[in-house]
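Heads up, one of the protein chains got dropped from this complex, but the rest are sitting where they should.
So, chain A:
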Amino acid sequence: MQIAHDILLRSYRSMRTIRDFEERLHVEFATGEIPGFVHLYCGEEASAVGVCAHLSDTDTIASTHRGHGHCIAKGVGVEGMMAEIYGRKTGVCHGKGGSMHIADLSLGMLGANGIVGGGPPLICGAALSHKVLKDGGVAVAFYGDGASNEGTTLESLNLAMVWQLPAVFVCEDNGYGEATGASYACAGTQKARAAGFGMPYFDCDGTDFFAVHEAAGQAIAHARAGHGPVMLHVHLARWYGHFEGDAMTYRANGEVARERSEHDCLQNFRKHVTETSLLDLSALDDIDSNVKDEIEAAVKAAKNAPLPEPADLQADVYVSY
């Protein structure tokens, strides 16, 4: 599939933004200035961006606790996100959600989710909205190999087939549910699970943007055309722990280093576009430099942003009460 120039540039920018956002959080978290839990998406950027390249604001996604990448790929601004993670009033959720609950419904971002397997049922509902309201939208659930074992996920695969929903189930398989290997925790295969529900199955190398873009394009087109839900199984690796502070002693020596050196989606992207003369490296370098400044500005703004006020504690529990 030929990918338009502007989409290539936008996708690279989006992946670079996720990478720098997360790498910076890794550094900042270590200083102790960021409250709560942070789960980083580094290494998995091509998945969020390759899928979201096919979506617009009228499509819906639901994300996971490892949600920063999905938010950025769906267009949520990094300044509001960074402020949110710092617990500031200027955050995208006014400092009341934090890292695991970043959402922007106006962009079709139905939220990161602190509950493993929380997203798939919600996405059945969003897909139902698209179907009933006939707005042409699709709904995409990102979930991990860990969440693939939740009853909510399996029930959602069934419901989506029964109702023939325009839903896409993106299983981001990074090989670990927290500290436990998928090879131990997942019986059978994701492919066989999809087949069990009669659901079309696609899979791809999640460290290769072009592979994700190609597979996601087919999967999303199927759902958008009204042919029912699909599963997209994305094979990838996470570069940091389950949460920040996780020493990853459960992983093999050299495993992460090898992923970084051999399966870096950004390096692969740069290599691919230069080998195929799709883009000029200088354009990518410009993006790198712009993103660097943008993240720097976001961190600075977040640190200087006002904290929530006491009155915010009891605001927005209900629309009316």
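Note that in this section a contact is a pair of C-beta atoms (placed from the backbone, for glycine too) under 8 Å apart; a residue touches a chain by one contact, two chains touch by 3 or more; residues count from 1.
Just so it is clear, contacts and distances are computed from a predicted model.
Per UniProt, the protein behind the absent chain is "Pyruvate dehydrogenase E1 component beta subunit"; the candidates were "Pyruvate dehydrogenase E1 component beta subunit", "Glycine betaine/proline transport system ATP-binding protein", "Carbohydrate ABC transporter permease" or "Ger(X)C family spore germination protein". Looking at A:7, A:115, A:192 or A:297, the residue that reaches the missing chain in the full complex is A:115. Within the full complex, the residue among A:55, A:71, A:159 or A:186 touching the omitted chain is A:159. Across A:82, A:123, A:147 or A:256, the residue that sits in touch with the chain not pictured is A:123. Checked against the hidden chain, the listed residues A:62, A:82 or A:186 yield one contact partner: A:62. Residues of chain A that touch the chain left out of the display are 60, 62, 91-97, 101, 103-106, 110-111, 113-115, 118, 120-130, 132-133, 139, 151-152, 155-156, 158-159, 162-163, 315-321.
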